[in-house]
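Structure provided below as structure tokens; questions to follow.
The complex appears here without one of its protein chains, the remainder shown in place.
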Amino acid sequence: MDKNKIVAISGNKSAAIGAALSKPDLIAAYPITPQSSVVEALADMIAKGELDSNMVHVESEHSAMSVVQGATVAGGRTFTATSAQGLALMFEPYFRMSTLRLPMVMAIATREMTSPETVWSGQQDAVTVRDAGWIQMFAENNQEILDMVIQGYKLAEHKDVLLPVNVCYDGFYLSHLTERFEIPRQELADEFLESYSCNHVTLDPDKPMAVDPLTSSEILWRYRKSHLEAMQNALEVIDEVDIEFDKVFGRKYGGAIDTYKIDDAELVIVTMGATTGTARVAVDKARDMGYKIGLLKVRFLRPFPSQKIKEVLNSKKAYAVIDKSVSFGWNTGVLYNEIKSAVSDLGRAITSMPAIGGLGGADISVDMLLDCIKKLDEESKNYNGQLATYWFE
Amino acid sequence: MSRNFITPIGDEGIYTLDTGSWRTFRPIMNKDNCVECGICMSFCPVGSITGNKQKIYAIDYKFCKGCGICAYECPSKAIDMVKEGD
Amino acid sequence: MNYIDLLRESEDLVTPGMSACQGCAAEMCLRRVLQVAGRNTIMTIPPGCMAGAGVVGWNFDNGLKVPVHIPLLDNTASFLSGVSNMYQRKNRQDVNIIAFAGDGATADCGFQSLSGAAERAEKFLYICYDNEGYMNTGFQRSSTSSKGSKTSTTPVGSAGGGKSQNQKYMPLILAMHNAEYVATASPSNMKDLVEKVTKGIEASKRGFAYIHIFSPCPTGWGHDTNLSIDIAKKAVKSNFFPLFEVDRGNWKLLDNKNPIPVSEWMVKLKKFSHLSDDDIIAIQDLADKRMELLRKLSS
Partner (left out) sequence: MKEIRFHGRGGQGVVKSAQIIVQTVVESGLYGQFIPFFGVERKGSPVFGFLRIDDSEIRVKCQVYNPEVLMIFDDTLLKMPQTFAGLEENAIVIINTTKNIEDLNLPDIKMKVYTVDATGIALETIEKDIPNTAMLGAFAKATELVNWYILKDKIKLAFNEDNVMSAQLAFERVKLSK
């Protein structure tokens, strides 16, 4: 038997390999920076005869999502990938994919939204569509991207979930980052992931259904309720899938959240995506400098693991949330609001600091994070509540 | 579970409206003039005119909306439009 | 089998009581198309009159006896590309995959996805029922509304007199996509329509097939409900709506050498009632020029 292969390739290729290991029937995508090399890599595998999938070279992201929607309803496992403006263009069928309860995995190499015109990193694209009914997870490194694409199918296709999954990873900082990771053997992926054909919603003359008839409010709200229940079910399934994944592949991620040096921490830094890795190093350095700091990594933005987050932050003195996006209405980042509402019923106010950085490709370095930690420490000594928004400059 | 998403199909599950009540004029087929060409059937938007193997055509009034195309297009003028209730 | 026998003996797969207007040509064509296609069919009907009339179903009920889906207004062709790809992959090429879409979903916001699917030679049949406007939402102008049409967004007033542009001619645009089969059809020429749908379904097993159906709308166009076929007949006879097909690159045109004037069918429609003689001469000229182009292409 072949060994798992250690390679050094990019995050985009990692996503492509994760998809290929999941044996999709159909892939449809449209090129956009920084996602393009995901589909290039898959096209290359198909051309070399390494991957048996239909690839549809669509004329837009709107069509990419529509093609995979059609193929999923026709019983296929599907994959696509996009970024920023492409995600915005596909919003219409994107929303419908989840509300039709069609499982699939889509990679998002996250990117800032225009204007001003930009092609660089940020998470504004993915977080903006957080309430379109998809499961959204954010990866920290290339290994996690690959692993989560495979886990994504298991989660999406679970009978208690049946929802599409986004595997999001920072554009350039992961999509174009070359690093060491392990490619599992196909047998392991096959063992973990059963073949799948959607049969709760299907277009087939042998099993005729009207898919999506005009629906009145008295029935529609039940669909929404069922969708919300599926999302909550997913919180448990995320943990189960992580455990099962560990059994087969020998790697686990902790489920919907992960923590680092959290137990005795008084201060917490909350991250999502590639910044997490940098923040781990910053936490180590800050601890060397005497700060009692720990890290909370939010792996899933949807469904939001509010209970787990509450448990982590319950005993803490203060936290800062690093956002790579903005929430225009709140003068904070998006993740900050989510965290704050999760801890809102703890019965006591925890000092919190919204921090925004990494927009339009901006870097968030270890030193920048250390400055942020210092600021959190200083400010939380004098004030118990929401601190002014901290901007990484 | 399936009811959370979809509609199983079948003839019994077919959604129907009482479109027969829309009619103000009723097509009346005069069998004496009918040459059994089937043109009326081919042009009936509602599918209310059917024919059997012997090519005898008949109008089902349950869903006929009374548009009058059959009467207008009948080459042998075998269909008359008569006001409902008359 | 002649077409009358075929229609008589084929099952009507559309709900008997759908809420299309009296005299609706689109309802007529939908029934005929499905009679030709049969039960081994997957149908998609985007938002528009037919979907609005209930053929996709209501709550837990269905509008068709075959699997049916209402795709988005603008993604019918790409959605079906996905369906078709999977059916090819599963070696179930026998299944007929058909779209039945209005002109808005076809020529306007669905145009990009349609063009993409045609260019990729996706294997399905796309039928456009062209009633020259957004009828389901109250007859707004579409790009296939013919010049002069009075619509709710091109009203007639002291400063304007209906749509000022000529219609976008979809059949030729699709023909230039090297589609496997492209045809125009009219319910008035039912034998021709049935044959073309049959050919279109066959062609859809090899590649992309497109049929553009002229679909008079009594409500929007403003004519008596019993005249839908008569108006379609006259549109064909005046060469305003020429019947042609392009079958694997072979052009075949039904040429009326002695056409009736376009005014003969226009005169019966309220949407044209404001037009002056000069306006009608201009529309006649456009129809003549289009016919001339089609003659050149098919000679």
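Per-chain numbering from 1; labels A, B and C assigned in written order.
Just so we're on the same page, contacts are C-beta pairs under 8 Å (C-beta built on N, C-alpha and C of every residue); 3 or more make two chains touch, one makes a residue touch a chain.
This one's a predicted model, so the numbers in the text were calculated from it and none came from an experiment.
In the entire assembly, the chain absent from the figure touches the shown chains A. Among A:H57, A:H176, A:H200 or A:K261, the one in contact with the hidden chain is A:H176.
Among the residues A:S66, A:N141, A:T202 or A:S380, only A:N141 touches the chain that is left out of the figure.
Here the missing chain is touched by one residue of A:V73, A:V167, A:A274 or A:L359, and it is A:A274. By the touch definition given at the top, chain A reaches the unshown chain through residues 6-9, 119, 140-141, 170, 172-174, 176-180, 274-275, 277-278, 280-281, 361, 363-367.
We adopt the following convention: only the chains that are shown with their structure count from here on.
Taking each chain's centre as the average of its CA atoms, chain A and chain C sit 43 Å apart. For this pair, chain B with chain C, the centres built from the Cα atoms lie 22 Å apart.
Once the centre of each chain is set as its mean CA position, chain A and chain B turn out to be 55 Å apart.
Residue positions 54, 57-67 of chain C each touch two or more of the other chains.
Of all residues in chain A, those that touch two or more other chains are 208-213.
Those residues of chain C whose C-beta lies close enough to touch chain B in the complex are 3-5, 7-8, 12, 14-20, 22-25, 27-28, 31-32, 54, 57-67, 187, 190, 218, 224-230. Against chain C, in their complex, chain A makes its touches with residues 25-26, 28, 54, 56-60, 62-64, 66-76, 78, 92-93, 96, 202-205, 207-216, 219. Contacts from chain C toward chain A in the complex involve residues 39-42, 51, 54, 56-72, 74-75, 78-90, 95, 112-113, 115-116, 119-120.
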